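This is the structure, below, for whatever I ask next.
Here the complex is missing one protein chain, while the rest keep their positions.
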Amino acid sequence: MTERLDQQSASAARRRGGGRPLGTAIRYLIFLGPAALLYVPFVLKPLIETFGLSLFAWNGVSAERTFVGLANYARALGDPIFWISLRNNLYWVVTSIVLPMATGLVIAVLLSAVRRGQRIYAGIFFTPVVLNLIIVGLVWGIIYNPLIGPLNRLLRAVGLGSLAIGWLGDRYAATPAIMVAGAWTFFGFCAVIFLQGLRTLDREQIEAATIDGAGPFRRFRKIIVPALSDQVTLLIVMSIIGSFKVFDIVYVMTKGGPDHASEVIATYMYWQSFMNGSLGYGAALAVMLTAVVAGASLAMMALRERD
Amino acid sequence: MRRRKTRHTLILHGVLIASALLTVFPLGLIALMAFKTNPEIFANPLALPGAWRWQQIGKAWTDGHFGPYYLNSLQVAVPTVLMVVIASTLAAYGLVFGRLPGARYALAAILLGLIVPLQAIIVSLFHDLGDMGLLNSLWGLSLAQAAVGLPFGIFMMRSFFLGIPKDLIEAARLDGAGDVTVLRRVVLPLATAPALTLATLQFMYSWNDFLLPLIILHDPSLRTVTLGLFYLQGGTYTLNYTMISAGVLITAVPIMVVFFLLQRQFIAGVTAGAVK
């Protein structure tokens, strides 16, 4: 197939002839020009400016900015809310690796075993992935609502009324509650990725193992898990990056409250920049966040290369 | 043996159906609320509405100005998708087949864009857009969204191009085809499917985007659907679960329909962007 395509395309190209190899500059211009036109002014330049801004004290409106060197970075290190935010980000990393990935894996294994309706099921599980986070925040806000929410109703109905707390207003429960909503938007994605991986799995291998007397858990551990290592790495990288960048869902559900307890770096940075008028400090937080994400991603890639 | 298999299948479907119901439960709840009155919601959010009040959806549609907002969202998403698909395809081709010296530095710069959180650059971006006169304009929003979506697009197209056998390109080159010809005659015909997938994903991103429209658009007549929903519930001093739920329904159903129609593209995109 490829070969035929190969010949066809090559001969097509020959027939029409024309086209000399272009000079390097022109190649750059044609191929990377359009991307640069967008990327440089709207991403790269602001990023560099953010770095610059992090060295100043600025309230966002005054004409002069005061150069403070690395003081904004030092301030972060002594700021308890910065550490709360960072800790929450790390919780997000761990939870989003465990919760949606585990659910997604189970769903994918189940899905791979059904013959009919696989696409419909996959579609349903994927639905939350396509919704915007305003919707997600509103929907889950109602579920957790202490006055009308079905969650607390359910808990009381089954005699667990003592667990019926004000989820999003509780300093310990708020972050886990948001994470569950976050997992809802991500497990379908994980399931689809895993399902793709399972399709390549050798059925005979599983059956052989079954005949050898391997139980379902052993089969899962010895055959399925190793076969999905690519998918696992991918999802872990995505989870790490996504968990450090998490913003919208926290913003729409708690705005980082109560008492900054569910704050993550991105929401705290947003609050410092836009609500607290400390744009230089906000920029320093942004730079630190970028460095953390970059470091984590590079480390993951390095690990992957080594394997 | 066969009976056991049937029972297995039944259990399997049972579990899957239960999980599927659990997955859509939050949305079902909202859908019910959209038809109820506020006292009904307070009495029992899970009960069926006393009457199916379709007019509430109509009221939310009119009060929330969703008609014009849908047009705005389209006016933003379509150019965004075109810009991302075209610029990503060209850039990815250049990076893979363009024999560009120093391409890896360009790649690294783009990788940076993939990991930088949008909130990290939003303040500077806002001021830059202001300097360029692009605030409060749908074009400004499109350009910003396209720029932010670009790194993912380039990586996705690049991973696809990496899968095209180099020989194919070399053969065409030996036959005297120039860069543009190779791109047009050899690579692009193969790239249609991933480009379409990228377009679908980018459309979804643009449609659902919240932060950029929030800070860029000031004129209420320019709001997008997502922003419209935000402001529908954002009247801080009012509480109307009915209207908010109707708004959620109005904004969620179309994107879900689009998703189910293009499901293959979505899922292909997700898995393609993946394993490379």
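In this document, chain identifiers A and B correspond to the written order of the chains, with residue numbering beginning at 1 in each.
What we mean here is this: a residue touches a chain if its C-beta (ideal position, glycine included) is under 8 Å from a C-beta of that chain, and two chains touch if they have at least 3 such contacts.
Here is the rule we go by: contacts and distances are computed from a predicted model.
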### Query
Can you pick, from "Glutathione S-transferase", "ABC transporter substrate-binding protein", "ATP-grasp domain-containing protein" or "Sarcosine oxidase subunit alpha", the UniProt protein name of the chain not displayed?
"ABC transporter substrate-binding protein"
### Query
Wait, the hidden chain, what does it touch out of the ones we have here?
A, B
## Note on the structure
Cross-chain touch to the chain not pictured, restricted to B:I57, B:V123 or B:L150, is B:V123
### Query
Of the residues A:F31, A:Y144 or A:F189, which one touches the chain left out of the display?
A:Y144
### Message
With the missing chain put back, one of B:V24, B:L135, B:I164 or B:M256 would touch it. Which one?
### Response
B:L135
### Query
Of the residues in chain A, which ones touch the absent chain?
34, 59-63, 144-147, 165-171, 254-255, 257-260, 274-277
### Summary
For chain B, residues touching the missing partner are 38-39, 42, 79, 82-83, 85-86, 89, 123, 126-127, 129-131, 133, 135-136, 139, 183-184, 187-192, 195, 214-215, 218-220, 231, 234-239
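Note that only the chains that are shown with their structure count from here on.
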### Message
Report the inter-centroid distance (CA atoms only) between chain A and chain B in whole Å.
### Response
14
### Residue ranges of chain B touching chain A (in the complex, touch as defined)
9, 12-13, 15-16, 19-20, 23-24, 26-27, 29-30, 33, 41-42, 45-46, 83, 86-88, 90-91, 93-95, 98-101, 106, 109-110, 112-125, 127-129, 132, 143-144, 146-148, 150-151, 154, 165, 167-168, 171-173, 175-182, 185-186, 189-190, 204, 207-211, 226, 229-230, 233, 241, 244, 248, 251-252, 255-256, 259-260, 263, 266-267, 270-271, 274-275
### Touch list for chain A against partner chain B, complex
2, 5-6, 9-14, 16-22, 24, 27-28, 30-35, 37-39, 41-47, 49-50, 53, 60, 107, 110-111, 113-114, 117, 119, 121-128, 130-135, 138-140, 142-143, 147-150, 153, 184, 188-189, 192-193, 196, 230-231, 234, 241, 244-245, 247-248, 266, 269-270, 273-274, 279, 282-283, 286-287, 289-290, 293-294, 297
